[in-house]
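The complex appears here without one of its protein chains, the remainder shown in place.
Labels for the chains are A, B and C, by order of writing; each one numbers its residues from 1.
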Amino acid sequence: MDLAIIEKIFAIVGGIIVFLVAVIAFWNDRKSVGIDNHVFKLMLVLLAVGAALAFFAAVGLLGNFPKAA
Amino acid sequence: MAVATLPHAQTADHGEVDRLYAETRDLRLNGFLLFLVSDVVLFSSFIFAYLYMRNTGQGWPPPGINRLDVAFAALNSVVLFGSGATMHYALENWKHGNFGRYAGLMVATIVLGAMFLCGQGYEYTTLYFREHVSWAGSGIFGASFFTLTGMHGFHVFVGVWYLTVLLLQSVHGVYTKQKYFGLTAGTLYWHFVDVIWVVLFSIFYLI
Amino acid sequence: MTVAAVHGGGIADHIHPEPQSFIRRYIFSIDHKIIGIQYIITGFVFLVLSGMLAELIRVQLMHANGGLVSNDTYNEIYSVHGSAMVWLVIIPLVTGGFGNFVMPLQIGARDVAFPWLNMLSFWMFPVAGLMLFSSFLIGAPVAGWTEYPPMSLQAGPGTSMWCAAIFLIGVSSTLTGINFLVTILKMRAPGMTFTRMPLFVWAQLATAPLSMVATTALAAALAALFIERQFGVPFYDPTKGGSPILWQHMFWFYSHPAVYIMILPAFGIISEVLPTFSRKPIFGYKMIAFSSVAIALAGFMVWAHHMFTSGLAPFLQLPFMILTFVIGVPTGIKIFSWMATLWGGKIHFTSSMLFAIGFLALFTFGGITGILLAAVPFDFHVHGTYFVVAHFHYVLVGGSLMGIFAGTYYWFPKMTGRLMNEFWGRLHFWLFFIGFNGTFLPMHWLGILGMPRRVPVYDPQFQGWNQFESIMSFVMTLGILIFFANLLVSIRNGKKGGANPWNARTLEWQIPSPPHYYNFKNIPAVYALPYDFSEPLPYTGLENELTDSPAPATAGAH
Partner (left out) sequence: MVEQRDPAVKLDRGFWIVTAVLAVLSICGIIFWYAVPLQHWLPESAQPADQVDALFAFMAATSTALFVFVCGYILYFSIAFRARSTDAPDAIGVQIHDNHKLEFWWALIPALFVILLSVLSVKIWWGIQIAQPNNGMVLEAIGHQWFYTFRYPNVKGEVPDEMHLALGVPVTLHVTSSDVIHSFWVPTMRLKADMVPGLINTIRFTPSAVGTYKIICTEFCGTQHGEMNKQTVVIQSKADFDKWYQATQAAHANMSDALATVSTGAINLAGGDAAAGQQLFSQKCSACHAVGPFSQRIVGPGLKGVLDDPAHPNLVDGDKATPADVAKILQNGFKGDLGVMPNQAQNGLSDKDIANLVAYLASLK
């Protein structure tokens, strides 16, 4: 199989897993207090966003594609 | 002078020592967060420089340079983001006293971080040898891409070592279930490195 | 007042025995007081060095055709003069020097939050200074303290040295900012709420985030310049696709807030000196405190007013112009409040007070010319001329340096236990004040009439005024020499001052001079603002500070 396709499949699967893990971790932590925990929650949200971006890039909805000439 | 010989550890009871720990931890936590803020500013400045140069009106990427490979970068990003998740759960497990699972997740984090670095190395060599894109020789594209991702890679590299040291420290009993500021700092740092990559990934590969 | 109340908020004392060896005590000390004095001594050494460069500049400009040094040497001299005055004199003195010595004492803390980091910050500073001055050996930077590319890309190897030195001092500044911010936010004595903090602490609180954030942006710009010079990686070189304007954006994004890093602590010093010697509460405490913060915030949004002529899109000029005008409002409020503090006082004209009053006049002038420069149409005329030179010397010498002198006369007794000589202090003031105005006032006019800055030779029609300025600069220098002589003699032979020679009311004056290693035997509790002369002191827990009784066994260990 083409290397690029393997890369994409891994990225898609990994993106979904990381997204779910980050969201679940955020949900478990949602009531925690303290400045460190607040920062952690913010970071988890951004992590989920990052995972989503990677997922969309891998499925081809986002990213650098040659513009239609 | 009397103050010079204060035997505080003898006079203070155990509860006071704990309170003192909480307070120094509070100072260190605030200091560490502010350090991360200044690091964010450092990255932001370079990101500003990149966006500024990118918008000086010659199209991007500049002629003669191919677009970056999104698929591989997405995979590599997922590796780094995954390490963020494992790191988060490592700290959670430490807090709950599951030291075994903590160690496993830490090792996973370190391995994933190292994998990200290898991926970046692979990407750099591909760019350099196959596409002839280099730091100094490819105009503002090479300058901004390699400077920013290199700076981030350096942070990851430092982070991998930092986490390794933390793991060894925790194996040797430097931290306890109650007192683990070093691990909190390590987790904050690692999350910070991840989140910077979210931004870099978006501005280099997605837009 | 219970013991618990006194100790209740005491936070994170660094309880180590006082070091006894000379090196750990005076060289690699982690005591904020020693570090503050180290900053002040080092800063004054660099003040002498860059003051000598300033005199070389003035001697060169005695004649329209120059003649003292070659053009290139002249360019090196003023570039190092500017860089050193900003980064090695004013910023370290007002933040590292007075901030370190005074701020923890004023908030009732035993040290800053990270004493070891504080020592590290300090030791970066002389190293950076030596690097900057030794760049003369390999061809110092020539493009002024702003180092605009492409000039700075072509200049000699000293420019890379300059980058490294400023980067180092920037890291030091950032670390100090972090340190102070945590100290002020977390380590105040119990009862010292935000609205009970002395105004010098407020000034440091407004400055610390500026040093932390803005200096990091400068570090990025410097790193890029260094990389481009050493490895040819294009950021700023237009022939390789880079943009010289990018440097200007990044540089001024730091250097405009840097102006406030330099002036806000001086505001703080003035706000301590004026009430003490007027025997009156500071007028409009909250307005002064909040306007410091407002100035610090607004300082991040006006950087491009340094770039009106460099090709900024016309419609971008407007917001930067108007925001710059707006900064005049909080500044004006401060000046009016200081003025009102004098009204109805019992003013004692100590040297410190003379400098504070001189500061008011000169800073007002410099602030007004700043408003003039912010108006885009007028800036088109005077940008890059001696008008600008005059403006920022009024703000930085007439403002910050006068504040530093006021602070030195004011806190010298606290640092050494001895007073400085008042007669020589007053002579210093008058020579300095007259010499300063004689040197810099005519520059406004020269700039408007057509004298560009950074020139070793100039149009002969300006020679008369330049000679007058040079002569007046000697008067100013004489004043500074008197100051240093006074300082050196007073350390050994000054009159003993006791704990509180000025009858001042902030916390640092309630403990012995010089303070002992832990500052406070007991951390005091604070009940009100310090500036109320008709009331008893608003502190409890200080009863034992001035007696010989040993500290209670719990002092230090909460």
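Heads up, the rule we're going with is that a contact is a pair of C-beta atoms (placed from the backbone, for glycine too) under 8 Å apart; a residue touches a chain by one contact, two chains touch by 3 or more.
What you see is a predicted model; the values in this text were computed from it and never measured.
For the chain excluded from display, the touched partners among the shown chains of the whole complex are B, C. When the missing chain is restored to the complex, the residue among C:Ser352, C:Thr385, C:Thr439 or C:Asn486 that touches it is C:Thr385. Within the complete assembly, C:Val455 is the residue of C:Val455, C:Val475 or C:Val489 that touches the hidden chain.
Annotation: of C:Val69, C:Met301 or C:Ala361, C:Ala361 touches the absent chain (contact as defined above).
Shown as candidates are C:Gly158, C:Pro281 or C:Gly438; the residue that touches the absent chain is C:Pro281.
Think of the hidden chain as still there; on subunit B it touches residues 58-59, 62-65, 132, 137-139. Against the chain not displayed here, subunit C makes contact via residues 66, 71-72, 75, 142-144, 148, 150-151, 154, 238-241, 243-245, 278-281, 283-287, 309-311, 314, 317-318, 321-322, 325-326, 328-329, 332-333, 335-337, 339-340, 342-349, 357, 360-361, 364-365, 368-369, 371-372, 375-378, 380-381, 383-385, 448-450, 452-459, 503, 532-535.
The rule is short, and it goes like this: only the chains that are shown with their structure count from here on.
Put simply, the C-alpha centre of subunit A and that of subunit B have 16 angstrom between them. Averaged C-alpha coordinates put the centre of subunit A at 46 Å from the centre of subunit C. Distance between chain centres (mean CA atoms), subunit B to subunit C: 34 Å. The multi-chain contact residues of subunit B, meaning those touching 2 or more other chains, are 30.
Those residues of subunit A in touch with two or more other chains do not exist in this structure. Every residue of subunit A that touches subunit B in the complex is listed here, in rising order: 4, 7-8, 10-11, 14-15, 17-18, 21-22, 25, 35-36, 39-40, 43-44, 46-47, 49-51, 53-55, 57-58, 62-66. By the touch rule above, subunit C contacts subunit B in their complex via residues 11-12, 15, 17-18, 113-114, 117, 174, 177-179, 181-182, 185-187, 212-213, 216-217, 219-221, 224, 227-228, 231-235, 240-243, 246, 249-250, 253, 516-518, 521, 550-551, 553-558.
Those residues of subunit B lying in contact with subunit A across their complex are 29-30, 33, 67-68, 70-75, 77-79, 81-82, 84-85, 88-89, 92, 184, 187-188, 191-192, 194-195, 197-198, 201-202, 205-206.
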